[in-house]
Structure formats: structure tokens, C-alpha cells
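Only one protein chain is missing; all other protein chains are in place.
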Amino acid sequence: MLSQLALLPVLLPLIGAPACAVLRRPTAAWAFASTVAVLAFVAAAALLQATARQGVIHYAFGGWAAPWGIEYRIDLLNAFVLLLVSGIAAVVLVASRASVWHDIAENRRTLFYVACLLCLAGWLGIAATGDAFNLFVFLEISSLATYALVACGRDRQALVAAFNYLVMGTIGATFILIGIGFIYMLTGTLNMADLAQRLPGLGESRTVFAAYAFIVVGVCLKLALFPLHLWLPGAYTQAPAIVTAYVAATATKVALYVLIRFSFSVFHLESSRLALSLEAVFISLGVVAVFAGSLVAVFASNLKRALAWSSIAQIGYMAVGVGIGTVAGVQASLIHLFNHALMKGALFLALAAIAMRVGGNELQALRGIGRRMPLTSAAIVVAGISLIGVPGTAGFISKWYLVTAALAREQWLLALLIVAGSLLTAVYIWRFVETAWLDQNPAQPATPPQEAPPLLLAGTLLLALANIYFGLDTRLPVGTAAGAAAGLLGDSAAGLLGHPPAPLPGAGAP
Amino acid sequence: MELLVNSVLLMLLVATAGALVVVRGLLASTMLTSVYGLLSASFFVTMDAVDVAFTEAAVGAGVSPLLLLLTVAAIGRGEPRAAGALPILAIVLVTITGALLIIGTLDMPPFGSADAPAHTHVAPRYLQLSGEEIGIPNVVTSVLASYRAFDTLGEVLVIFTAGVAVLLILATPGQRGSARPRYTPGSHSEPHTILQVVSKILIPFILLFALYVQFHGEYGPGGGFQAGVIFASGIILYGLLYGLPTVCRVVRPAVVETLAAVGVLLYGTTGLLAMLDGRPFLDYSVFAANPVLGQHIGILLVELGVGITVASVITVIYYAFANQFEMAEG
Partner (left out) sequence: MDVLSYFNYWVVVVLMMLGFFIVIARANLVKKLIGLNIFQTSVFILYISTGKVAGGAAPILTEGVTLYSNPLPHVLILTAIVVGIATTSVGLALVIRIHAAYGSVNQNDILQQDQQC
């Protein structure tokens, strides 16, 4: 059984999606999809434990050895991303029923859940695979399903947002395809571990440079790194409430994983001459993203839109971590990847509940919501202070590691900018607090409390409390990220930051 | 000679793409897209990629122009617009990207050289050993359905996703699925008698040809995907001539939608059987003691899965689009 474990998280939704399509009743589809996601999460958790214990796990499809066949090569980083994505998907899908029934017409609900499972299969397939072309195929599965899910939004703008997403996403995917084609021409292989071995031997090849450039631009389109973020605000704002929670907490995280995997595992950015210029690109774009995203968020009149722009800012922080390019920087980036998924998952789930009760996420309509939906609003505040990075929350851990990584490279200004970005976050979170509690809605003087439906509330609170839990007990994200980053950069300096070296041995270096 | 054909085809491709930049009308653009598909299919033949050429001809010159035509029919041709301001941003972006691509080609192995890494590292094994290991002549099928069978499962899932996405986007309120005929038979106005008689004779042969392509993929160009497209084109031809309501009565949408999932499940189950026996997913040696026979059975099953899903999804997509067209008409 253990030998099949590497495949299970991907296989469950992959087979589950067509099986779900055969179901007639939407409730059955919801129950089925949720079960599949929970099982995938359990499998991913077991897989993470197995990788931590015994190092890299290989899985050769069809019994054909790599590089002739397709291979899964699960290390700590793969398992970490698999765990995060399947975990968020499980929580969101279980909590989704009421909101989906509210937003989606009856005849579409079964297909909606099929598309959700297809998305999940795509994301997990990207996170697990050790083959560059296989990654492209699964990227397209998740993308196509996401376009359709976004298009399910209530307003007609959702259609336009989905179309723009489709065009930009496809350009991104085609760029990635070009990049993969280039490196295949040079090396004759598609297996990522094999590529990593053969690419350095090529030296200063212009084709390698172009290949990396195309892959990075393509992935950054999917990641929505400033200035390639244009599809994101529309897609996140217009998508059905549940879809935003589902996608925001996962899709960009998977894209970040791909960026990190290609940069450090395949192309060995850290040891190439390109490193210096790319470092500057990622750090400056990241910082601009932090400020541009936060500023737009501060002035947005719709909370969902504000949080969409906030995602662009948070992606900026992760890009800065990649740009710092040390083990500590990549570790910080991975920690933030984990924590940001928890924050945005909680926030967008809470907004889904509010949209059900209030009919929208316009700030103006949220006056007095703190009294009407006390628990949901409290969840927003908890996730919000985590987003700011207040000590005691997961967000603080992210910022702490990022600032430390910047300081370790003596980038004082960068560290200062990271902290300053947090202050802007505080502004738009405060605007919600003000509206929710201090601002009375004169039209409805006394509305009775009307909380979110139980499952949705439970999911929201679970993710919000996870922000506190992982702010106090940081072993899982910090330890795993340390091991993963050390494995990527082939360095034993993971413990530089005063933290004990990863207690998780054997993140095999490529 | 080969070089000449090659250059002429490339120039024709450039001319077609150039015309597409200039032409504004949607109908003309659709036709040019179809020409582009056909030309690239011809180019693939000169590059020895017969399977790809077959597929590109079916998709680039068949399915995608058909969908474009149905869309244009549903939304109207739209009046061509006078050219606006020069799209400077687009020109800059395209120039940068193009320059980067040209730089990228400079350190590439020269075109056609047999000692390029791509031809010396992984691929030789397929050419040298697939005869013994898989036992079928078409190496493309061997790689597609066995060495890289998981990619092909992903491909089937992509097609399935497209079907789900189109249904999700085009589902009309109150209806489950792609199309539910609401028109009385005969409401389809002009009968094309000659075409109908001819096609009635033709369609069985199209379906038969699809089956031939399905099961011949091991020996020559062809396989599940091409067969699925051809099979669906038989159904689509019927639909175009007799109207959507008639074809929906013969080939029921609910059945086709279920079959789309069944094809993926067939592929997936073929892989799962190996897992139950403790072997890796998609290891065909589970099917027979003789490994070559096992490969045969496995490839037959997964290709069948591909064919079923492709034919069903293309039919489903056609139903959904044609339904929109008929609604726009009605």
C-alpha cells in the first residue's frame, strides 16, 4: 500500500471527477466531492509523514523507469504543497453546500462539483509530478476547470472576467510550453530531475536563458505577479463566493510552487550567472506588488475586491522571498505560501457567508454586520490581523522569516519596506472593523443576529483558528519549509536563523 | 525536393497568418483558420509526424472551424470595424517576445541534425526497444499509450474538462446538460434532399472508418483520438442535415454525457487494475503473463477509453453550440 501512496492524492480526484459526473442529485455530488477531497487530504498527510521519514519517494507510471516513463518524485516540497492544497480544498468543499445552493442554479450544481474535482486533480497533479510536460497537461486541466467555475458568477462581468482569465492563462501556458520545448531540444529529456542534471553542463547557452525566461513569464502570469496580475481582480471579484475561496487559497500557491521548482530545482538559479539580475527583478516586482496591491485594496469599496488586490500584494511578499534566493528566503516564501492560504481561505469563506446573508460584499452593505454575524465577523478580524502580521498569528511568522531573510543579506531597506507594507494592510482591515462594529446602519436599526449556515461557519472558524494555531505551533510550516528549501538549494544552512535544523531529514537534493 | 515543399508550405503558412492579421470579417477569419490548420497538417507530414498531421487535420481544419462557424452563426458576423489607432503596446510586446525567441534559437541544435540531444538521449530507446517491449510498429502509439500513458490520461481529462466547462457555461436555466430538443420534428425548415440521401449512405461508412482508425492505431497512423473525432463528425454531419432535434432523438444527450465520463473511467480503471495487483498505475503487465500481450490489451483498453470520451465530448460540445444557434434563430 505504501508504494502506491505517492499517487493517491492525485488519483482520488482524478478518478473521482468523472465518477461524480455520473451522479444525478446535486447533494450526492457535494457529498461525494467533499469525501474525495477529505480522503485526498488524508493521503497527502500520510505522504508528508512518509517523505519526512524516508526521504524522496519515487513512483514510476506503467512500471517504466524515468526518464523514459513519467515519474512522480515526491520530496518534502511536493508533499507540503499537496497537503496544503488538498487541505484547503477539503475544508472549502465540505463548507460549500449552502453557498453553492445560494449562488448556482440547480441544473449546474453537479457539474459545478465535477469542475471542482477537476481543478483539484489538476493542482495536485502539478504539485506531485516530476515530469515537465506532465506538469503542463495538469496545469491545463486545472485552468480550464477554473475558467468555467469563474464564469458561474452571478453578474455578466463574470463572463468577461473568465474570458480574460482564459486568454491570459492560455498565453501563460503556451509560454511555458515554449520554454519546455526549448529545454527538451537542448537536453532530450522531460524528466525534471534528469533536466536538473543535464542543464548545468550546457553552460551559458542563450537557449537556456530564453527557456527560463519563457517559463518564468508563463508561470508569473498564472501566479498573477505584478504586472502580470491583470486577470486576478476581475476573476476573484466576479467568481461565485465559494470559487473565490477555493481558487484564491490554492491556484496561485501552486503557481508559486512551479516557479520555485523550476528556478531552483531545474535551472539551479542560485548557481547561475542569471541569479543577480533575476534577484533584482523578483524583489523589485514583489515590492511594487506589495504597495500597488495594498493601495488599491485600501480604496476599494467592495471587500471582496479589496481582498483580491490584497492577494496581489501577498504574492508580492512571496516573490520577494524567491528573489532573496537564499535558503532562508525560499523558506520564508514557502511559509507565507502556507499561511496566506489559511488567511485567504478564512476570509473568502467568511465573505461567502456574508454574501448569502447580505446579498453582496459592498462595504456599505456591511454596516453593523459585526452584530448580525458576530462569529463570521470575528473570523474576518482574526484572519485580518494574521494578514497584517500581528504577533501570535501565522502571518507574523511569515513576516518574521521574510524580514530575517532580508536582514541576513543586509537588505535593510527591503526589510523596512516589508514592515511598511503591513501597515497598509492594517488600514483596509481596520476599515472593515470600523464598518462592522462602529458604523450603525440607520436603515435597519435592529436586525436580529443571523449567522452563517453551520457547515460554512465551521469551515470559516476552522481556518481562522488555524491562523492562531500556526502562529503558536509553527513546527509544521516552518520545519517542512526549512527542509524543503534546504533540499531545493542543496544546502545545509537551514538552521541559520536560530531555529533548529529541520527535524525532517532526507529532503533529497536533486 | 523535400526542402522545396517545406519552404513553400512555410511561406503559405506565413501568408495565411498575415492575412488573418489584416482580415476583419469573422467568416473570412474562420476560413483562414481552417486553411492554416490544413497547411500545418501538410507541414507535419513533411516532418514525418503522420499521427500529428492526422489529428491536426481533424482538429485544426475540422472541429475548430466548425465550432467557430457555429459561434459566428449564433452571434452574427458582426460588421468589420475600421482599424483604430496603431496598437503600439502590442507591437512592442510582440517585438520583445519575438526577439527573445530568436535569441533562444541561436544556440539550438541545427534543424534536422541527427546528433541533436533530443534524438540521442531519451527517444532512441523508444525506437530501438519498443518493438520488443510493446510489440507494435507505431512507435507514437507505444509512447502515447504505454511509456507516457499518464500524460494521455491527462489529455483525456483535459477533453473531459472541456466538455464539463462548456456544459457549465452554456447550460440553459432549467435544463440539465447540453441540449434537450424542444422543437417538434420537421420544424427544421429547408430539407436538403440530395445531401440527406447521400449522407445517409455516407454516415455508416464514416462510422466504420472511425472504428478502423480506432483499432488500426497500433499499426499505422490513427488511434483513439482521431477515431473519436471521426465518429463524432459522423454524428455532427447527421445533425447538420437533419437538425438538432432529430439527431438528439437518435443519439441522446444524456447518454452521450454519461459516455464521456465512462471513457475516462475506462482509462482510469485500466490503470487501477494494476494497482490492485500491487504494481504501479497503468502497468499493463497485469493483463497477461506474456508482457507483450499485456501491453496489447492495455493499449487496446486505454485507446478505447480515449475514443469513447473524445467522440462523446465533441458531440456534447456540438449539441451545446448548435442549441445556442437554434435558440438564436428561434
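We just call them A and B in the order they show up, numbering each chain from 1.
Simple rule for what comes next: contacts are C-beta pairs under 8 Å (C-beta built on N, C-alpha and C of every residue); 3 or more make two chains touch, one makes a residue touch a chain.
Given the structure is predicted, the values throughout are model-derived calculations rather than measurements.
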Worksheet entry | Touching residue (missing chain; options B:Leu4, B:Leu89, B:Ile194 or B:Ala289) | B:Leu89
Worksheet item: Per the definition of touch given earlier, which of B:Tyr36, B:Tyr238 or B:Tyr267 contacts the omitted chain?
Response: B:Tyr36
Worksheet item: List the chain B residues touching the unshown chain?
Response: 6-7, 10-11, 13-14, 17-18, 20-21, 24, 26, 29-30, 33, 36-37, 40, 43-44, 47-52, 55-56, 59-60, 63-64, 67-68, 70-72, 74-75, 78, 81, 84, 87, 89-91, 93-94, 97-98, 101-102, 105-106, 108, 110-114, 116, 118-119, 122-123, 126-127, 130-131, 137-140, 143-144, 148, 151-152, 154-155, 158-159, 161-162, 165-166, 169-170, 219-221, 225, 317, 320-321, 324
Fill in: chain A residues touching the omitted chain (full complex)
133, 136-137, 140, 144, 147-148, 151, 156-157, 159-160, 162-163, 166-167, 170-171, 173-174, 177-178, 181, 184-185, 190
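Note that in this section only the chains that are shown with their structure count from here on.
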Fill in: chain B residues within the chain A interface of the complex
100-101, 103-109, 116-123, 125-126, 146-151, 153-155, 157-158, 160-162, 164-169, 171, 173-177, 257-258, 260-262, 264-265, 268, 272, 274-275, 278-285
Worksheet entry | chain B partner contacts - residues on chain A that touch it in the complex | 3-4, 7, 11, 14-15, 17-19, 21-22, 59-64, 67-70, 105, 107-108, 110-112, 114-115, 118, 121, 125, 131, 133-134, 137-138, 140-141, 144-145, 147-149, 151-152, 178, 182, 184-190, 198, 205-211, 213-214
